[in-house]
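Notes follow the structure.
A protein chain is absent from this complex, but the other protein chains hold their places.
And now, chain A:
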Amino acid sequence: MNYFPDEVVEHVFDFITSHKDRNSVSLVCKSWYKIERYSRQRVFIGNCYSITPQRLIARFPGLKSLTLKGKPHFADFNLVPHDWGGFVDPWIKALAKSRIGLEELRLKRMVVSDDSLELLSKSFPNFKSLVLVSCEGFTTDGVAAIAANCRFLRELDLQENEVEDHRGHWLSCFPESCTSLVSLNFACLKGEINLASLERLVARSPNLKSLRLNRVVPLDTLQKLLMRAPQLVDLGIGSYVDDPSSEVFSKLKAVIQLCNSIRSLSGFLEVAPCCMSAIYPICENLTFLNLSYAPGLQDNDLTKLVQHCRKLQRLWILDCIGDKGLGVVASTCKELQELRVFPSDPFDAGNAAVTEEGLVLISAGCPKLNSLLYFCHQMTNAALITVAKNCTNFIRFRLCILDPVKADPVTNQPLDEGFGAIVRSNKSLKRLSLSGLLTDQVFLYIGMYAKKLEMLSIAFAGDSNKGMLYVLNGCKKLRKLEIRDCPFGDVALLEDMGKYETMRSLWMSSCEVTLGACKTLAKKMPSLNVEIINESEQLEFSLDDRLLVDKMYLYRTLVGHRKDKPEYVLLL
């Protein structure tokens, strides 16, 4: 089969970088499988329980970069109890024992301990990059170990983790010899840090391109840091509060003018609106702006700022920008591809900040829009149909109407037609989240039109098993399906059991699936792990098959039942 020596084939494979493509390449023949596995450096594992670290190490001895995801997505919303799993420790232990020269570790929704971080920091002399997203279980002591021991550290990126802050001067643990930092993000840490250490660290990091500060870093330190690092491309501001007439503020305004490489701006974890004008000079060049954690910026402040951001491609903002503000975005940000509008007050229905009007304005003004996350208080079919006419490039479309099962307020109809229009006109749609009042009809549309759909999130929707069946039968590319509080039961679950082998996972909670059906599925499909989460205090499972199961999570795996399940999980 090979007309070329292995080295030539391997060289060709160097140009194939996407995981999907490399996976395909490895399936062509035994020879290509072998060449591919020895040359593979980056591996992505979407479910840490689908394979063991030992098998990973055995297959890819040249592994340098590993990405792992742990808990199911709904864990983000407190639907998965504490200690469910997703522990990174066995992975780090196994990698440490092996000869793998790990350089990069990226984790999402995993449990990470200080011990794991310390072992990681001491086991891989070339370790360069640690990215933790939505993880928990560690403290700043673990972060300190990484700082102290990873001599060639380039990237320490902590995004939205729950970190216990011991304020043990972790930042001061970077040795004076550490000058390799390119990216440092500690915005999610809550505690005080030694500001002088931070200044010195930035001063000795000439390659620093990305710096995201936490809330305790005050404006005068920011000014000093920017003086040291005018080459920054990505900046996350901590505290942005000062008197605009102060000398410090004037110095800040001056130094910001020098920072003409900044393309991405976030943070403002504490902000005085009167100080925002200093930022305007860098707005011209911004491609990403994230103000979703900035409290107290009103619609005027936001619109004034956005008016300067003509090159913006991604905008994350709070709904206090209002429909009018979104109109300003629509007329200013013609390059906009991604918009996320978060609720500033999720539980107060009285404060309707954005509605369907804002979304329609955006769809009309931003022809390149392909990714949307929109929290709003109401939506109409007419608006969604208009959006579908204006935008046909959506890859991700997530709409969350804060009041579940809310109908179209104008017609009192379910939102089936609106979402139907979206899937019909956006043929590249890969991810969809639904909300509002929805019947089986919307699932009929999804099954018919969403042919590229990979991930679907459903809550409080549908009338019967037919809904779920439309999706399972129609969406050939479906990988992740997560459902809560829908009337889908055994008939839908068991109709096409082989389908789940083509998917990463299925989550169903507060639906109408019985224990018996789950057992049947587990028995017929040994390649799936079917987990039942039972939080009831009645721990003796009367194994009555008619019991309705509260939470079920199933996923394909090559390695059978996991050994680390907590007491409340039943593995069938």
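Keep this in mind: a contact is a pair of C-beta atoms (placed from the backbone, for glycine too) under 8 Å apart; a residue touches a chain by one contact, two chains touch by 3 or more; residues count from 1.
The definition used in the following text is that contacts and distances are computed from a predicted model.
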> The chain that is not shown, which UniProt protein name from "Ammonium transporter", "Auxin-responsive protein", "U3 small nucleolar RNA-associated protein 17" or "Cytochrome c oxidase assembly factor 3" does it carry?
Replying inline: "Auxin-responsive protein"
>> Considering the complete complex, identify which of A:293, A:470, A:500 or A:553 is in touch with the unshown chain.
In response: A:293
> So which of A:26, A:223, A:266 or A:344 would be touching the chain we can't see?
Replying inline: A:344
> Residues on chain A that touch the omitted chain in the whole complex?
Replying inline: 74, 76-79, 81-82, 134, 160-162, 167, 188, 190-192, 194-195, 216, 292-293, 295-296, 342-349, 375, 400, 402, 404-405, 433, 457, 459-462, 484-487, 489-490, 510-512, 515, 532, 534-538, 541, 544, 546-550
